[in-house]
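All protein chains of the complex are present and in place, except for one that has been dropped.
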Amino acid sequence: MGQQLLNAIFLGSIYALFAVGYTLVFGVLDVLNLAHSAVFMLGAVVAYSIVGLHGGPFWLGMLAALTVSAGMGLVIEFVALRPLRRRGAPPLSALIATIGLALIIVALIEQSHAGGWLGWLWQDGANPVRFPPGSVPNPILHVAGLIIPGDDIAIGIVTVALMLILGWIVRATSVGRALRAVAENQRASRLMGIDVDRLFALTLVGSSALAGLAGVLFGLALSDIDPYIGRDQVELRGLAIIVLGGMGSVTGAVVGGYLLAIIEVAVIVAGYTNLRAGVAFAALFLMLVLRPQGLFGSRVQERL
Amino acid sequence: MLEAEGISRYFGGVKAVDGVDLKIEAGSITGLIGPNGAGKTTFVNILTGYVRPQAGRIRLEGNDITGRSPHEMASLGVARTFQTIRLFRDMTVLENVQAGMHLRRPDDLLAHLLPLPALRGEARRAAAEARELLRRVGLNPEVVGAARASQLSYGDQRRVEIARALALQPKLLVLDEPVAGMNPSEKGRMRDLIARLPDHGVTVLMIEHDMRLVMGVCDHIAVLNFGRRIASGTPAEIGANPEVITAYLGADSERTARPAGTSLGTSSLLKVTDLDVSYGGVQAVAQASFEVGEGELVALIGPNGAGKTTILNTLSGLLRPDRGSIEFAGHAITGAPSHRIVRSGLIHVPEGREVLARQTVRENLELGAFTRRDRHAIRAQVDELLTRFPILRERASLPAGQLSGGEQQILAIARGLMARPRLLLLDEPSLGLAPLMVDQVFRIIDEIRTDGTTVLLVEQNARRALQAADRAYVLESGRVVLSGSGAELLEDPRVRATYLGA
Amino acid sequence: MDFFVQLFTDPASFYSGHELLIAQMGVNSLLAISIFVTLYAGQLTLAQVGFMAIGAYTSVILNIDARLPLAVGAVAGSLLAAVAALIIGLPVLRLRGIFLAIATLGFGEAFRFGVLLNLPITGEGQGLTNTGADIEGGIVPVWISVVILTYLIFCLTRSRTGRAWAAMREDEAAAASQGINVVAMKMAAFLLGALIAGYAGALDAHLSFFVDPTEYATPRAVGVLIFAVVGGTGFVLGPVVGAIFLTALPEILRFAADYRDAVNGLILLLIIIFRPQGLVSRGGLAIIRPRWWPLARS
Partner (left out) sequence: MKRVLTGAGALLLLATAACGGTSSGTTSTSYKGNTIKLGAVFSLTGLGGVYGPQSKNAALLAQDDINAKGGVNGATIQLTVVDDGSDKTQAAQQTQTLIQEDGVIALLGPTLSNSAVAAHPVADSLKTPMMGTSNTGLNIVGTCPYPCDYIFRDSLGEQDAIPANIKTYADAKHPKTGVVLYPNDDKFSSDGAQIVNDTAPKYGIKIVKTIQFTKNEADLSPYVTEAVAANPDVIFITSLGGIPAKIMTTARADGWQGQFLGGNGFNTAAVSKQAGQAGLGAQSGSAWYPGINTQSNRDFIAHYKAKYGADPDQLAAQAYTGVMILADAASRANLTFKDVAKDRTSMRDAMLATNLSDTPLGPFKFTSSHDVKQTIYVVAMDGKGGFTLVSTVPL
């Protein structure tokens, strides 16, 4: 039971890490960025190539992952989103543009083998790999009959820390204020001297960096890095989470992440392991039907 | 034919409509007037089923129709147009008009499946009728019929919207500001069109700011202010009613106008030359030229749709002008992005305040100083403003959304001051505020001016604006028609005319 | 490129060489038409694949357990799908835009994980063995249906109902003021979409000897939306063109070998960026529109 609670917390951290960046972009740009999962994967892949392929230290891998994924944020903004904004295309087209981008990223990685032109980055095609054992110390603690792997604790701590930092940025810094201003009212933000386009780019950089970081931690804690960890394992759940929490709400994403994790684990503990996913999506469905603005979102009113 | 009794509707404590009665005689044209924020549109939305009343009854030819949904209202014979034109932009004009026949036309899937001439008749009839309706509203179907609605001029779009509404063959037609943003000649034609509607058996209820039109065509006028009906009667009665005049031109303030400061003495801070701005097919501003001197308070006045707000939005970079130049503090800022303009010290306090409802009063103020980096000075100024405006201090940590309209207006102005403006643009600061609040707002504006900040003020409440202003420009249909010192214009009968018609 | 060479020089052996592809094009066209109906009425729904699954399983179960012919299965399947649409329609149709999309997506996955994988009659994860499958024979009914439905929906969009849908899509408030019962009309579109999706599911299941839940997952649901958006949602031919083009794309791109998927994504990206309104629309339509064909009502 206690063990399962730990599992839930750990799982929740993974979910939250992924969902926060996801929801940030939606909150500020009002676009669902489906390339987020690809960046998540790319982060893990980059870190692995430093640590696993080139024998570099883990911190370096982490650094590289952050840099690359942040860069991908710019790619998403300038290749997929900005051109469509300029054309005044509907958000739906933007969404599909990000899908196209995600397809490309995943396809390039899954086709990359030793000796290929991306061989220096990834050599295992579609195969799952793990960080070489011992690339980070991972003691397994035994507390009151509970088994707690070190990296689980690490993830928990990192997540909480990140959320606090992010919360502080959004609440206290001028960038954060600008973010919330733009999210709430672009016109007024412009009149207060906020360069909205620059802020959009910044948002994508930040959210993508978060995605990359999440990817690395995911690969570390679940010893599973492959081209599909983003697309297959976290993307849909991430969607469910940001809806539960309220689309665009950072707090919501965190709470939603842990909430969904707890719900899912509860279903498993109750013995209905076969219903876990079903329940997760039923929750998503019900939340939208009963409370479209989610737990922390705010309702939008259309006036004549 | 239509009777509304004690209609009330509150939005979060604000009385948008408060116990309004209205009786509309069959075959008449009734005008519903009142300053902005008086609750006219809300009232009309209630009559047409878009907003549920919290109290009151609506009877159409004796049957209670309170709380029916919009499409039911339409099927009962109540058609409407919208304040902001709501045509189906991507459909052709003919398709738009035919959409109005939805209720009357049988399903014609079969006719489309089997293209037999026999089955085509109905479609041809509908198209013919649509053309006829277009002619009736003064459009040539051969010319505009196949065009996309969004390609038409603003005035023509209004006509199409009316044609679409007429296609329902309504008993009652509700027009929400039918001539807003039209030029005089368009207005003239629209006036004739409306005047002729009763001959076709259509009763008309019309919200309108253009008094020439209202006074000209209405048999009966009801005046709303702050959600209550303050007067009703014939145009003559209304025109003479002092309460109405006050509601429009604003009450006298405790202080009379400042001495006639002759034309701009000091050096020019803002210089606008031959500005043309248009959007959505309408030319909102034409050939506008004016100047604001260092340290002056200049007012832009004029009736709704005269282009005042458009000018401010263009100055602050929210809109791009078609032609003309804007020079601020010696630099051309024509078409520059907002954030640059703000950094150069031109600050715009927009119509409707646009405070960030979800953030606290303090956060709103801090955001006002977004372009500044001097943290301590900012904190100091926030405190200074909070002491200067006690209303705000008490609510410093509340979300701005919870403030009343007037409090929000003060917050918006204070937020503008946080940016250390060289020129402050104020758009309708007294909009929808109670008289006491209006006084306070104008007192603040006066202080700002005496502190040496240059102000460009756009205001509905002409009298108050002119009393406060050194100089003023009067706009009508996007053109500057008059200018002079506040005092001169206060006395000028032509100003009164632009507002009250006659 | 020999894909096109053969298509035009030797259609006969092109057909025999691509029967499955052609069948898939047909099925995807049906799905695209189904989502088109809802998009045309201004609703972004992703429930198509869920309804498709209902149609597929119903027809297969009727076939193997009750030995009923495909025709019966298809009708029953699409009706059942419509019933499901009726049930979830009332609550979800209040939602707008992306929220509606996610809600319907949630329905699809909840249905797949919650129901399909846990009902003994569906064979759970092992799926069902569809002895009645007939690959070659399946193509003809599929494409006949595509042609008929395209024409039917084309006419429908131009009829009273279709005009009402177009009006709602552009402005619900204004549509209501024309006396259009927005709620009822939305429901009608949603139901019709479900009917078509269920029908497509039945025909699709008939093309393979096994049905299992993996085929009705989110990627396919999103894929259907992509067909429609890339094709253009103003005119029924759009989604059909989108479905045919995007289904054929992997085959067309065989020459790209290992980079097929990457190129596939690139093309998708470019189309969206340079033709956000889709391949088939005013202007865009001109590319493929014969003179006599009426213009899009986009």
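Here the chain labels run A, B and C in written order, and each chain numbers its own residues starting at 1.
What we mean here is this: a contact is a pair of C-beta atoms (placed from the backbone, for glycine too) under 8 Å apart; a residue touches a chain by one contact, two chains touch by 3 or more.
Remember, it's a predicted structure, so these values are computed and weren't measured experimentally.
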Contact set (omitted chain vs shown chains) is A, C
One chain is left out of this view; which of C:L7, C:L21 or C:L266 touches it in the full complex? C:L21
Just one of A:Q186, A:S223 or A:T251 touches the chain that is missing; which is it? A:S223
Mind listing the chain A residues that contact the chain we can't see here? 3-4, 7-8, 10-11, 14-15, 110-111, 113, 124-130, 133, 140, 147, 149, 218, 222-224, 226-229, 232-234, 236-237, 264-265, 268-269, 273-274, 276-277
Name, in rising order, the residues on chain C that touch the hidden chain in the full complex. 13, 16-21, 24, 112-113, 117, 124-127, 129-131, 133, 135-136, 208-210, 212-215, 250-251, 254, 258, 261
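The working rule: only the chains that are shown with their structure count from here on.
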Winner on contact count, chain pair A-C
Could you work out how far the Cα centre of chain B sits from that of chain C, in whole Å? 45
Hey, how far is the Cα centre of chain A from the one of chain C, in Å? 30
Multi-partner residues of chain B (each touching 2 or more other chains): 50, 82
What are the residue numbers in chain C that touch two or more other chains? 173
Please output the residues of chain C touching chain B within their complex, sorted ascending. 151-152, 155-156, 158-161, 163-164, 166-167, 170-171, 173-182, 297-298
Residue numbers on chain A that touch chain B, as the complex places them: 174, 177-178, 180-181, 184-185, 187-188, 190-196, 298, 304
So, in the complex, the side of chain B touching chain C is made of residues 48-50, 69-71, 74-75, 79-80, 82, 86-91, 95, 98-100, 102-103, 105-109, 111-113, 164-165, 168
